[in-house]
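Of the protein chains in this complex, all but one are displayed in their positions.
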Amino acid sequence: MKKIFAGLAAVAFGVLLILGISASTDIFRYEDALTEGGAAARYIAKDVNGSNGEIVFGETNDAETGSANMVTSVIANYRSFDTLGEVTVLFLASLGVSLLAGTMVKNGKRKKSGFVLKTSARFLFPVMLLTGIYIFTHGHLTPGGGFPGGSMIASSFLLLYLADEGFSTRISSFKIAEGIAGLLYTAIGATGLLVGGYFLMNFLPTGTVGSLLSGGIIPIVYVLIGLKVGSEITGIVSSMYNGEVKV
Amino acid sequence: MMLNPVLLIAIPLGLAFISVIFSKVKAWFLVVGTIACSVLVFFVESGETAIGGFRLPFAISLVVDDYTMIAVATVNILLLAVLAVSYKKASAYSTVLLAGLAGLNGMVMTGDLFNLFVFMEITAISAYIISSEGKKPEKSFNYLVIGSIGSVLYLLGLILLYGIAGTLNMAEMSEMIPGLTATAVILPVFLIFLGISVEAKLLPMSGWVRGVLGNSNSFTGPILATVYSSAALFVFGRLFSQILVMEKAISTVIVIIALITFISGQAAAFRSRSIRKVLLFSSIAQAGLAAALFVTGFVFPAVLVIVNNAIGKFVMFATAGRLDEEYGTDDYIGLRGAFCSNIVAGSAFTISALSITGIPLLFGFYAKLNVLAAYLNQGTYFVPAVILAGTVIEAAYFIRIIIRLWAPGREGEQADASESVGARKIFSFTEGMAVVIAALLIILSGILPDSAGKLIGGEKGLLGDEGPVISMTSMKGDSE
Amino acid sequence: MIKFTSLLLIAIGLYGILSTRNVIRILVGINIMEIGINIFIVAMGYVSDGAAPILSVDSPGSLLKYVDPVAQALVLTSIVIGLGITALGLVFARRIHSKYGTYDLDSIGGDS
Partner (left out) sequence: MSWFNVLEVAVSILLIVFAISAVVSKKLLTSIVMLSAVGMAAAVAFALLSAPDVAVTEAVIGSGLITFLFVASIRRAGKAGDVL
């Protein structure tokens, strides 16, 4: 009975969506917005505050935002405020998980991992950690950035949790890392407010598009996001893995 | 010196991050942050402030005008009041509350649709965590599920609008909406309505309220029912009275949904015996009323309804939560005579209930008068009739509760000892003070409605020329 | 094409949420809905034959050929928010399980 009702509701909703959207496909003007100078086109051409000519990879100096990866320039500069909010969501989630998942317990009945597994995990751990760090330090140049980079760091800790029964960390240390990264992010925003009068303003020179030290505050912000996301997800993972709810 | 409004978000957020590092004294950060924000509210620069130093409308912006001013002030001061009433419980959630405060301030001030989504998620997630205080994980889970569905719907609606208009900036969007074909906008607007009705407690998405607020205590009740839901209603008002202004046919549908919310909320409140259930259904009803007003375009009366309801429900939820904690029940029949030993709390509760009902000389009367006058001026008679009918039900259930709680169990022939509950003090001095100040505020603004109206509506009134619909002085002049 | 697939995913996710009272399944449904909406957003910003919005040595000259970076940025945000919500939901699920010994909301019973 419930399934029939659910099926009907889902079908009705799906039909509504598809009809509603296909009825207006001719009005979706995203491509017009690109030509007419909508937000997206401005972000692509990096000319929100005035044109600085065509952006050429490896040549243009001091372009607005100065990040070769446009998604990064949107995430860490044009719409950086969203990202600050977003890491706060994750921060709250990780806080909620550690509040609700209960305290750490030593898991006595776990099977001992084999030597090969443990050793290879210990070998893989730094490799994954470095990959994560590479991903978020190159976020303004290559695909990736703070979120996958941070998640990669979390995955490397996850690997140790799974493979090595002796491995344990204190959740509170992740909390402190989260707090510091978040505080620095806010502080960078406040610095922009002090220096240029705008919160989260890109107050550093943006350098040459395409070089590692380009983008002004973008790499700094992305590294902070990476560290913050990494410590938050690791906090969530370790709370979920080790926490035992006491009723 | 006028301050950048982003401070209202950055300060609590920064303090939230610091408070996890120095978790021993996190409660201090909460107090400092809330007080700082409540003070800073009055010094923020008005206008649209860009973030990141980019040209508007391409940057995320914060909008401060008369409307968002009163919204931010309401939210911050209410949060401070909730802290005063339940400091001990709130201090355990210091970090969550600080981040939540940043989310609330951002939500009411932001000028960007996607940024609104992010802040709504911050607010929602902190509300989920706070609701877990009720020790009923299945209720919190229910809240989370409805909230997630709502946020997916909101996101879908917002991305459709982005696809159509090519912008996420609310001001630019509001200029473009009238030029778009109605068929293209119906679906996104309806999806956004559904998405935002979760926190605003409007009908199709208000299924969580019963479980969460029905198990609230003197901390979670006031905070979720007043702080969070007034912020959500203010956002609803901004979206549907300023940005997504629809043709009459579409807005009528939303008004009808809101009025159904109003009436069914009142009816459900009438049927309930638990005080908290009565209060939560009454909150749903008031949210429906405010939403109907907003969608019709009556911003000022709607704001009066929200503020009146927020102050009143703050007092009432705090009292009901305390009654439940002290006596182990909040069934008003089982609490006969509970106010006799708590005259202060009882009086505050009574004043708030009467104000929400709309008894003369209280703030609620002014609010209701404005609501009715707005509709009558427009020549609509059906909606005022519905509102009056709802008010009658409202008066019935509130007066029923008040009489039971004041009457010391001598309603029959014999005063049964078990009928009257014993004397227990429900508020300490500081907690009582917050409640008393709120009640005094209701009385004071009821006696001086014009000044209160100016305070809330700004000198020119909300949205420029509209202004307070009814002036008490002019009414007196007419009758003389 | 893929735009409509994503709408179907949202509908399937909704069915998943409504058709069951098992908390884990409800969360699976929510996740499917979120994946659907994420694909929809990216598909909204897609321009036929559009290049990935990353400048490189051999970038196309004309600006028109990039897909919308804003839509992708929004999706990144939304994915991470989804992770947070899911984690919190799973903790609630675990609390439900340790309190009532089941994931099924129906067998919890009781009201208010």
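Every chain is named by a letter (A, B and C) in the order it is written, and numbering of its residues begins at 1.
Simple rule for what comes next: contacts are C-beta pairs under 8 Å (C-beta built on N, C-alpha and C of every residue); 3 or more make two chains touch, one makes a residue touch a chain.
What you are looking at is a predicted structure, and each value in this text was computed from that prediction instead of being measured.
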Displayed partners of the chain not shown (whole complex): A, C
Which of A:N77, A:S98, A:T137 or A:S151 contacts the chain that the document leaves out: A:S151
Sites on subunit C contacted by the missing partner chain, in the whole complex: 1-2, 5-6, 8-9, 12-13, 15-16, 19, 22, 24-25, 27-29, 31-32, 35-36, 38-39, 42-43, 46, 50-54, 67, 72, 75-76, 79-80, 82-83, 86-87, 90-91, 93-94, 97, 101-103
Positions on subunit A contacted by the hidden chain, ascending: 69, 71-72, 135, 143-145, 147-148, 151-152, 154-155, 158, 233, 236-237, 240-241
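Methods note: only the chains that are shown with their structure count from here on.
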Far-end chain from subunit A, centres as C-alpha averages: B
Chain centre separation in whole Å, for subunit C relative to subunit B (CA means): 29
Separation of subunit A from subunit C, taking each centre as the mean of its C-alpha atoms, in whole Å: 15
Two or more partner chains touched - positions in subunit A: 17, 21, 28, 30, 39-40, 43, 79, 82, 86, 89, 92-93, 96, 100
Subunit B, residues touching no fewer than two other chains: 114, 118, 121, 125, 128-129, 132, 156, 160, 163, 168
For the subunit B and subunit C complex, residues of the former touching the latter: 114, 118, 121, 125, 128-129, 132, 137-138, 140-141, 144-145, 147-149, 151-152, 155-156, 159-160, 162-163, 168, 210-211, 214-215, 274, 277
Complex interface listing, subunit A residues touching subunit C: 2-3, 5-7, 9-11, 13-14, 17-18, 21-22, 28, 30-31, 34-35, 39-41, 43-45, 54-55, 57-58, 68-71, 73-75, 79, 82-83, 86-87, 89-90, 92-94, 96-97, 100-101, 141-143, 145, 147, 209-210, 229, 233, 236, 239-240, 245, 247
Subunit C residues within the subunit A interface of the complex: 3-4, 7-8, 10-12, 14-15, 17-19, 21, 44-45, 47, 52-57, 59, 61, 63-64, 66, 68-74, 76-77, 79-81, 83-85, 87-88, 90-92, 94-95, 98-99
